[in-house]
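As you look at this complex, bear in mind that one protein chain is not there, while each of the others sits in place.
In order of appearance the chains are A and B, and numbering begins at 1 in each one.
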Amino acid sequence: MQQTQFWVGYLDQALIYMVFVVSLNILVGYVGIFSVGSAAFGLIGGYTFAYFTLNMGWPVIPLLMLSTLVGAVAGLVVAWPVMRLSGEYVMLLTMSLSILAVSVVAAIAALGSQQGLVGLPLPEILGKTLLKPTDFVPWLLIVTVWATLTCWRIGESPYGRMLRSIRDDETAAASLGKKTDRAKLVVFAVMCGLTALAGALLVVFNGIAAPSLFTLDQTMLIFAMVIVGGIASIPGSIVGTLLIIFVEPVLQKTLHLSPEVAALVRPIFFGLLLVVVMRFRPQGLIRERHRHVKADPVEVAKASPTPVQPPPIVGDERGDVAIEVRNLCKSFGGVKAADDLSLDIPTGKITALVGPNGAGKSSLFNLVTGAVAPDSGSVVRHGVQLVGLRPEQVVRHGIARSFQDVRVFPNLTALENVMLAGRHQAGESITALFIAPGKVRRGDREQAAAAQRWLEFVGLGAEAATLAGSLSFAQQKQVSFARALATEADVLLLDEPLSGIEGSAADEMIGLVERMRDVGRTVCIVEHSIQTISRLAEWAYFMELGRVTAQGTVTALLEDPRLVEAYFGVS
Amino acid sequence: MDLSILPQLVLNGLVMGATFAVLGIAMALILGVTGRFHFAFSLTYTLSAFIAAVSAAEWGVPVVGALVLGVLVGGLAGLLIEWLVYKPLADRSGQAALLPIFVSSLGIAIAGQNLIQLMWARDSVSVPFNLIELQQVELPMGLTLTRLEIVQTVVMIVAIVAGVLTLRYTRIGQIVRGVRGNPMMAKAVGIRPELVFIAVFFVSSAAAGLVAIFSAARLSAAPPMGQDALFTSFVVAFLAGTRSPALRVALVGLGLGVVQSVSGLWVPSNLTNLVVFGLLFAYLALRGTGALRILGVRPLGA
Partner (left out) sequence: MSPESHPTPLSPVALASIPRLQVSRLDAAYGSKQVIFGLDLELQPGKITAILGHNGAGKTTTLACILGLMRPKAGRVLVNGADVTNVPTSRRVKGGMAFVPADNFVFPDLTVTENLALGGITAGSHKHRLERTEFVLERWPILRERSNQLAGTLSGGQRRMLSLAIALMSDPSLLLLDEPSLGLAPKVVDDLFTDLRRLADETGMGILLVEQSVAKALNVADDVVVVQSGAVIVRESAEQFSARDSWWGLF
């Protein structure tokens, strides 16, 4: 029986660590936040549990819930700086947090200083005292399975799809109206809560809450399990955890290493494993794999026969001017991207912005959509001032854009790319995910049908199930247009829609832009190819060095000798 | 609060700060020139200390020779990490290699630290290194320092001066500063940045190793010793700016040493090194909230 208890003890450890690992994987793998702070939040949960057990004598299960809650709140507090930093800095920040947390706790007498809080009473659940490792197994199993399923639901749902889009390209996700900041904040807090829960479990199992349980080494261990097991793969996390935990007892038994030596060999093993994995198999043992959405043909047929009608405008009449830009100014260092720039984008027409490089054409798109804040000036749409709004808010005012470098989400299918653009999705609320799964599922089906319709509109219906990363450049452009259309925004800003496209594909693209206008959208394009512009645009603005220096029909502009000078330079 | 000990605290702070200066310059060079987040800095640091201590205690190497050996091995370890681990990752993925490099660096640090413990610090917690006696020396104004501290400070100052002068006045210094300031132009004039990276890793790791060996002479070589040194070097490098002249980095290091030492007036002595972590945390948090821009500080890599 000694043997059984020995091995089961490691199973218990593995179950506890699995909770650490799956919650970290959601952060690292699905959202792309490289947090190395498991120790800190585990410590918060563990000490909360120990303190209240010792001083209040509360029962186990409510205390576990309390620990989770405290961890989530702590996560909210830390989230703010974490959200704005990039990769390596998040790692450094969370790492120093881990070290600070342990050192601070080790210095507080009320928390037992270096020894920690000892002498915790044996845990009792439903009248049964937990003493031997085998006693813990069923309870740990319940908690671990619950935590894993929760993380699975978050990661492999429409919500998880949105998270992965934020991971792959946050700017593009924001340009589709996704509330990226809120999503990151919510997920970070929830995962910190789960980490705290795992910390509390560790304390329950070990019978003490000590600084030595929550060192940076422990965090690195958990991080290694995520990376080695497989980023964004929950099965990978399970395998990674089991592998790294069981190395120790296996080494003890097969190589007859003493426990102290085995405890040293394990980190050597996983440290080297990290290096090897990063070099030769960065995706980890089990590759990331997600189920992709398929549009149901019945639903697609049921969807509105003309889904392409623009939605009715509530409130203001559809005036003649879709966007009013007045006196916009923006400098980057010494360069004036916008120099007292004013223009009107007329409703329902195709307007072009032309001019030499550096004229500020793409910058204008950035300024209008809120990607860049102007130094001064105004952008007004239907009486509403857009300056100061964030990109996801601007989309809700009916302005969508495509990017010159396309920016599709390569790990999502064409269909899923377009589905993301849909507004008001139930699947984007984490509470709905758990409370109203039926509504989420229904909403997803409707989104899929609508998205399929948009893909067919742009001529890419057959490629709905292909990963966007595998499509050709021209096809990716079509996906990005379908995406922009699916936001149901009235105004479409297309940045160099024809760049990189040749021959018959170019003709089709031109036809597509015309079709967009024909169904009532307002289109504004930046395009360098004068020939394309003369075919498409009904009105053009000529820009130089951040201001509009001429406007009119394209033919008129082309005949202006001053424009030739501006475009090609003076000899 | 007994203010009469303030002068001694400041002196102690300067002595400590001199080591911080060397560490900061070493890390600032690595970060500024190569852009690698070299977490394994802690490993080469610890390795130098242990090679010196173990070679003197167990292999019969004379003490000064052990010091030289430790420095060289540390430098070599840094060089090999760049050549064999970081460079292949960077060649494969370009900009996207930052994270894999950091993760690999962490792996090396963890594996290495535990390997060192396994080999040399299993039964005893640490290995002493008897370089110079710890005899107190009386100084004017009632201040005292140990002999070791005096020698250490002299060595650190020599290292700092050597570093500053080399970077500013020699051809190799110009080349390093060129690669740091504009790697594209460096390639355009025929410099091979890969060779410069390897040289920077060698020299910085060797310099850090020198600091480690003196630390071992004071406190013995222990496996976790690299962690504090690593975070200190990051704090100094970030606060001073990784593209700053070496002299400025040195001054920031000295300042940090004094701040940490003087904080002992308010904070219990076993917590003063938290000042460093706290500063790093505050810097990163402020950077994340964009407050740094308001304060006019140019963040690393901006």
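One rule holds for everything that comes next: a contact is a pair of C-beta atoms (placed from the backbone, for glycine too) under 8 Å apart; a residue touches a chain by one contact, two chains touch by 3 or more.
None of the values given here were measured: they were computed from a predicted structure.
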In the full complex, displayed partners of the excluded chain: A, B
Touching the absent chain when the full complex is considered, from B:Leu11, B:Ile175 or B:Val235: B:Ile175
Residues on chain A that touch the omitted chain in the whole complex? 356-357, 473, 496, 499-500, 502, 528-531, 558, 564-565, 567-571
So that we can see where the missing chain sits, which residues of chain B does it touch? 171, 174-175, 177-178, 180-182, 184-192, 243
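Throughout what follows, only the chains that are shown with their structure count from here on.
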Distance from the mean Cα position of chain B to that of chain A, given in whole angstrom: 36
Would you pull the chain B residues touching chain A in the complex into a rising list? 37, 85, 88-89, 98-100, 102-104, 106-115, 117-118, 122, 227, 231, 234, 268, 270-271, 274, 277-278, 280-281, 284-290
Using the touch definition from the top, list the residues of chain A that touch chain B in their complex. 34, 80-85, 87-89, 91-93, 96-97, 99-100, 103-104, 107, 216-217, 220, 223-224, 227, 260-261, 264-265, 267-275, 278-279, 282
